[in-house]
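Just dropping this structure here.
Only one protein chain is missing from this complex, and each of the others stays in its spot.
Letters A and B mark the chains in the order given here, with residues in each chain numbered from 1 onward.
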Amino acid sequence: MSDAVEVKTLIIDEQEVSARRGQTILEVARENDINIPTLCHLDGLGDVGACRLCLVEIKGSNKLLPACVATVYEGMEVSTNTERLRRYRRNILELLFAERNHTCAVCVSNGHCELQTMAQEQGLTHVRLPYRNPELAVDASHERFTLDHNRCILCTRCVRVCAEIEGAHIWDLMGRGEACTVISDLHEEWGKSACTRCGKCVQVCPTGALFDKSKVGSDQPKNPDFLPYLNLMREAR
Amino acid sequence: MSKLKLATVWLDGCSGCHMSFLDMDERLLELAELVDVVYSPIVDTKEFPDEVDIALVEGAVASVDDEKKIKKIRAHSKMLVAMGDCAITGNVPAMRNPIGPETILDRAYIENASAQAQIPCVVVPKLLKIVRPIHEFVKVDVYLPGCPPSADTFHTALTALVTGGPLDVSALTRFGA
Partner (left out) sequence: MSQTITIDPVTRLEGHGKITIYLDDKGQVENAQFHVTQVRGFERFAEGRPFYEMPSLMARICGICPVSHLIASAKACEAIMSVRIPHTAAQLRRMLNLAQMVQSHALSFFYLSSPDLLLGMESDPKTRHLFGVVAAKPELGRAGVSLRRFGQHIIELLGDKRIHPGWVIPGGVTEPLLAAKRDEILKMIPQAYADVKLALGWYKQIADSFKPEADVFANFPSLFLGLVNEDESVEFTDGALRLIDAEGAIVEDGITATRFAEAIGEAVEPYSYTKFAYYKPLGYPQGSYRVGPLARLNIAKTMGTPLADKELVEFKQLAKGPVQSSFYYHHARLVDILYGIEKIEEILTDPKILDTHVRAQAAVNRLEGAGQAEAPRGTLHHHYKVDDDGKIVWANLVIATGQNNNAMNKGILQAARHYVKNGKFTEGTLNRVEAVVRTFDPCLSCSTHAFGQMPLALTILNHDGEVVDQLIR
């Protein structure tokens, strides 16, 4: 069978769906109103498969695939909501909560946080792992925004929006494993970096890690929905 | 039919969960028809009773006193409910964990006392090195997150627990609620 066939048919959660060649499982699922939870994915940004919340089961394989980056093939059979996957999603969230210091009650994003909402949606009411309680800093050197590493889940949306959309690429990752952290420029203070002050990273950050200094408390909701439109506008030129 | 025995305890918390519990207002008085509050800061029982049906515990475990208390509560309670984020995640009291207890004691009682600087140590319990959720010490049966969980959450949850009905906690509340 040649790859020139444009339309693929596959099964997701026992539902027959069709897709275009090159589409990811996540895209196809969403087109068919099948919800796969994600955190690092954001419409308008390139996908990296960092958070692993979108892992799905594929019939005939014992490997789980991240739906946001895995492309569909003809005859694929996908399960998105098995008992095992639901368990793994809670495990991932437990790892995220235990890794750094997430004090929801006093966070600027309380009530508007994708991590918090995800925990509630997945039925997570407590974390079974011992909290690491690392000592992490707050970078308040920028005149408009603040970065609190305690709340960062290393989703890299900030890295991607600054690189792919704004084009300044001041954010990136440094270190590996538990030492991995988001840095600005060559690990300099955000306020002193080449940041253009566009605010896109603040809008796309799913938690209270990046926030606007003038918004404290309940006026915190973020609006990343502009991204796909921004992309469309730029492509139209 | 004998009433169920309800106990409420606060460990290292702010009493907000207890206040939210009292925020059931008149519904609290109705609840008191179904349960006996056998141990609580608002009643005068000094010893935790031998047999409690439902124990609501607020606050994290932060001192040796807290640790002793939670173990005793677990041993004498059929059902243990962790109420509020402090009891479940450590929450605000756990913000001292990266720093350590000596630093906060030094700051409060040595550096910033204008007379008789010293670390209190008579009768007052020693602080644990880190503040931890109660399920790291004992088995917890039900978790009610929130800071604090709302009175409505308490009412729905307690009604379910007392009558044996189904309880979907995530539909009622979340961390930081």
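Points worth noting:
Quick note on the criterion: a contact is a pair of C-beta atoms (placed from the backbone, for glycine too) under 8 Å apart; a residue touches a chain by one contact, two chains touch by 3 or more.
All of these numbers come straight from a predicted model, not from anything done at the bench.
The hidden chain makes contact, of the residues B:34, B:79 or B:151, with B:151. When the omitted chain is restored, the residue from B:75, B:124 or B:171 that touches it is B:124.
The missing chain, though absent from the display, is touched by one residue of A:24, A:38, A:120 or A:146; that residue is A:146. For chain A, the residues touching the absent chain in the complete assembly are 105-106, 108, 110, 137-138, 140-141, 143, 146, 148, 191, 213-214, 216-219. As for the chain not pictured, it touches chain B at residues 10, 12-20, 22-23, 25-26, 28-29, 32, 37, 41-46, 62-63, 65, 91-93, 95-96, 99, 101, 103-105, 107-118, 120-125, 127, 147-148, 150-151.
The definition used in the following text is that only the chains that are shown with their structure count from here on.
If each chain is reduced to the centroid of its CA atoms, chain A and chain B end up 34 Å from each other. Residues of chain B that touch chain A in their complex: 82, 85, 88-92, 94-95, 97-99, 130, 132-133, 135-136, 140, 143-145, 147, 169-170, 174-176. Interface of chain A with chain B (complex): residues 97, 101-107, 110-111, 116-117, 119-128, 130-131, 133-136.
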